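The following block contains the structure, expressed as structure tokens.
The complex is shown incomplete by one protein chain, all other protein chains being positioned as in the whole.
Entry: chain A
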Amino acid sequence: MRANFIFSEVWIGLRRNLTMTIAVIVTVAIGMALLGIGLMVNSQVAKMRGFWSDKVEVSAFLCKKNDPLPSCKGSKGVTEQARADLQARIQGMAQVESVEFENSAKAYENFKSTYGENDVLVKAIQVEDMPESFRVKVKNPEEYGTVIDELKNVAGISMVVDERELLDGFFDLMEKIRGFALMIAGFLVLAVILLIGNTVRLSAYNRRRETGIMRLVGASNLYIQLPFVMEGVIAGLLGGVVSAVLLIVTKVFLFDSVSINLAAGTQLTWNDVAQVILGTMVIGVIICILASFVTLRRYLRV
């Protein structure tokens, strides 16, 4: 009886305020989708950091014959003996975990596999053009700075590239995207609160006869307010469903393709997405309930 009665009231309320209800659903959907995207960027970045943390290295490139870089001035190239000495010296540094040598041929292979689709570029570059380098792994990630500074001063090394810097740029971008998504989500939450306030106010006005009589015959506050709150909850839930669809689409077409290209095996699992969807839905519904209650206290004196 009770549930029946409340749901018929809710249905009437939603139908009378159809345009407002749609506005609430759309705003909740976009707001919660952006919030969800923020959360997904978060866990994607965490996964990628984990993936890269044991793969990043410092590359120390060796001087070639007539190398134009200032650190190699007058260099006639590095002889095999000098190269072995260098490797031993780097290996001897306290912070270094391992050193690997990459010759021109191997560097060319890597280059080809990365830019294989770009025929023009691959053809323009010869094996001899590729620099030789040491790939240095550091024991403790915090000691990269000192290792890099030391390597820079070693004769015969043309350039030191810290791969983390390249990654940091990427992670910075991801964090900016996340911040932006969360900021817009925040504004939309504000819009949701105001919209629901308006919807409830209209609803309360439309049904003032009914609520007046309910008050008079002694219906409890909960009984009078519940249909209005349920309107908010249902609009919030529908918005949540739409946002879930948006989040699934984002995972499949955006996150998966980015992570496959950048760090294979770090795709968000469906479990991650399900958690995000659940979280955003709960947040959306709670916002709707709170907004309804606050407005009801103002516009529906009991």
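Heads up, the rule we're going with is that a residue touches a chain if its C-beta (ideal position, glycine included) is under 8 Å from a C-beta of that chain, and two chains touch if they have at least 3 such contacts; residues count from 1.
Note that contacts and distances are computed from a predicted model.
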From "Electron transfer flavoprotein subunit alpha/FixB family protein", "Simple sugar transport system permease protein", "Rod shape-determining protein MreD" or "Cell division ATP-binding protein FtsE", the hidden chain's UniProt protein name: "Cell division ATP-binding protein FtsE"
The listed residue (A:181, A:214, A:238 or A:268) that touches the chain absent from the view is A:214
What residues on chain A make contact with the chain left out of this view? 1-2, 5, 209-210, 212-221, 223-224, 302
